[in-house]
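What you see is part of a larger complex, with each chain still in position.
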Amino acid sequence: MRGYYNDKDDYLARLRRVEGQIRGLQRMVDEDQYCIDVLTQISAVNSALKRVAISLLDDHIRYCVVEEGSKGDADNDMVGEATAAIARLVKS
Amino acid sequence: MRGYYNDKDDYLARLRRVEGQIRGLQRMVDEDQYCIDVLTQISAVNSALKRVAISLLDDHIRYCVVEEGSKGDADNDMVGEATAAIARLVKS
């Protein structure tokens, strides 16, 4: 399973950018900035996080689920596990 | 690819129920029912449709993506196609 992160540095760079955005949100609230601008920024962070999640899912299906499936077990549990994760993401 | 619908009758029954809910929504609007109740019903329909989509995705990954992948092509296009569909669903 190791090494399934297609490009770990890219993921880390994106997550550090999100961390910066969260600190920016704290500053906006602390400075009483306009509520709608805070909401717009929260939507931007959510979208960025979901893009990270979609990339991780692509890697996961490509390198884990398909690999496992290629061992001949069509009922492999990894598919159910992946779709449960997608269901949580869709509602989040 | 034929026959990948694990349980076509179940999908059709769920979609017919959604169709009934949409007609119910028309009746609610036509009768000037309370706006919040209409919104609650729309949220229920969306959730039902997303549950159908998640089931379809499970079938699709299990019977199409994994099958294709088991032919030895780790870069198969079906993964990218599936994650693009997930990305659209997440934003919808």
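We just call them A and B in the order they show up, numbering each chain from 1.
Criterion: a contact is a pair of C-beta atoms (placed from the backbone, for glycine too) under 8 Å apart; a residue touches a chain by one contact, two chains touch by 3 or more.
Just so you know, these numbers come straight off a predicted model, no measurement behind them.
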Overall copies of the shared sequence [whole complex; 2 in view]: 4
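By our rule, only the chains that are shown with their structure count from here on.
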Cα-centroid distance, chain A relative to chain B, in whole angstrom: 21
Residues of chain A that touch chain B when the two form their complex: 50-51, 53-54, 57-58, 61-63, 65-67, 69-70, 72, 74-76, 79-80, 82-83, 86-87, 89-91
